[in-house]
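Partial complex: the chains shown occupy the same locations as in the complete assembly.
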Amino acid sequence: MDTLTPILAAAARVDTGDTAWMLTATALVLFMTIGLGLFYAGLVRSKNTLNTFMMCIGAMAVAGITWALVGYSLAFDGTGDLVGGLGYAFLKDVGFEPFGATTIPHLVFFAFQGTFCIITVALVSGAVVERMRFGPFLIFAALWSLLVYSVLAHWGFGGGWLIEGGTLDFAGGIAVEMASGFSALAAALVVGARKDYGRQALLPHNAVFVLLGAGILWFGWFGFNGGSGFGTGNAGVLAFTNTMLTPACTLATWFVLDLIRGRKVTAIGAATAIVVGCVGITPAGGFISPAWAMVLGVLVTFPCYAIIVWRPRTRVDETLDVLAAHGTAGLVGILFIGFFAQADWNGISDGLVYGNADQLLWQTLAAVATPAYAFVATFLLLKLMGLVVPLRATEREEAIGMDVTQHGEEAYASGEGAILVTTEAGLEGPRPVAQPGAA
Amino acid sequence: MKLVIGIVRPEKANDVLEALYRAEVRGVSMSRVQGHGGELDRVETYRGTTVKMGLADKVRFEVAVSDEFVDATIEALCEGARTGEVGDGKIFVVPLERAVRIRTGETDKSAVTPVVK
């Protein structure tokens, strides 16, 4: 949003080129949630594949609707300090005219922002896969998208106290990355660890899905970061290019750390590195030079890597390490801006290194307030939900697997021993099919 | 008691299960195997590589039964699995000295007759 300030003067009209890019960017970000589903599904055991993927699909359904009904309005209507108004509720006044000072139709702006809400909700699911019941997750997704995402989106993007104060967040270090990461931690604590956590080896059942999913995420991230300039202007172009450079550096650094740790470069590690690099550059994309973006790619690797190695040694089963990959990298990116933002490149503000200490102050504020709000709000939300409805499956269900118990399906069904229950009205006397055990 | 091993075509697996069920045989374990016998090899081509596939997919049934059930089991396997074409498979009968139901520790005969719900 802030990237608009400089051009606020300019009379806003829809530009076909900017709109063309934003339509592409929006589709790319929506596709990211599919990629995330695949990434997550590959990381769990095969008996929980579908449930894990379905949490992302569920987010697309639930958050897609809440966003249109009120979420968007709460995030982007007006400049209230803590939350927006209801002026855009039920898509009121969301039409073809450009939004604010952008050069794209309001509808496109709305859709683009909606895809952010969706993927953020999906990200949180990584903390509770393999044990949280599907129904309660859907309810959680709906409430969280309003109580946490929309609020933080308002703070960081939509005219809330952080952005108004001067915090720079290009593509969602606040509302997407730190919000999902620290909410994931809270969710993991409330829902509790999987029954076999720490006692058995729970391994990714399909690393190819993990790599392909990470690849789709990187692909989509060009829309995520590159689109956050809301057009083809300098900010978007800079963020786009940095989205190629930063993850490359993170990958290389991760390779080195893997070699030092286990003398082997791991594939799951590489997939993680891609995500970490993309997250790191998310807040900073349009504000720092390509050179600093590469440095960021290197630096962001260390804390994330450390947490990923350390977390499983704790009792906290934050299963897919959303905190490490998103919360931490997002926080690093937010702070990095405070040091290395460069007005020469972003036309808005310098960081400490370039003589503007205030920037670092505001970045630090964001890095403190966001995690606090996300963690507390999510913790309370799930605790309250837990009073009304059981959040997790029974031990027995967990043992059998969530796919069968939550969805009544197997990811990889062979059909052997499956007996048709639906009888064919049409066929006279269909020969009965095997029914062993039906005593 | 005997351990009856039947190797059949995958597409006949459900028919075999049904036949076993009809024969009052309740407990059974099955697994996928690949077999070679009298069947013609398939030719497959992957880019420049042409291969003869000497193995055909089969399903292997393992059924522990008390002696009086052996013939019924064999008949059921034959009935369910036969197509008359080469590749129908084989049945092997192996002596079974002991059987234990893990849940209860019951042994032998009682172990191979599942609880009726």
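Note that the chains are named A and B in the order they appear, and that numbering of residues resets to 1 at the start of each chain.
Going forward, a residue touches a chain if its C-beta (ideal position, glycine included) is under 8 Å from a C-beta of that chain, and two chains touch if they have at least 3 such contacts.
Predicted, not measured: the structure shown is a model, and the values here were computed from it.
Counting every chain in the structure file, the complete assembly comes out as A x3, B x3.
In this section, only the chains that are shown with their structure count from here on.
The distance from the centre of chain A to the centre of chain B, each centre being the mean of the chain's C-alpha atoms, comes to 49 Å.
Looking at the complex, you find that chain B touches chain A at residues 10, 13-21, 25-26, 28, 30, 59, 114, 116-117. Across the interface of their complex, chain B is touched by residues 416-419, 432-439 of chain A.
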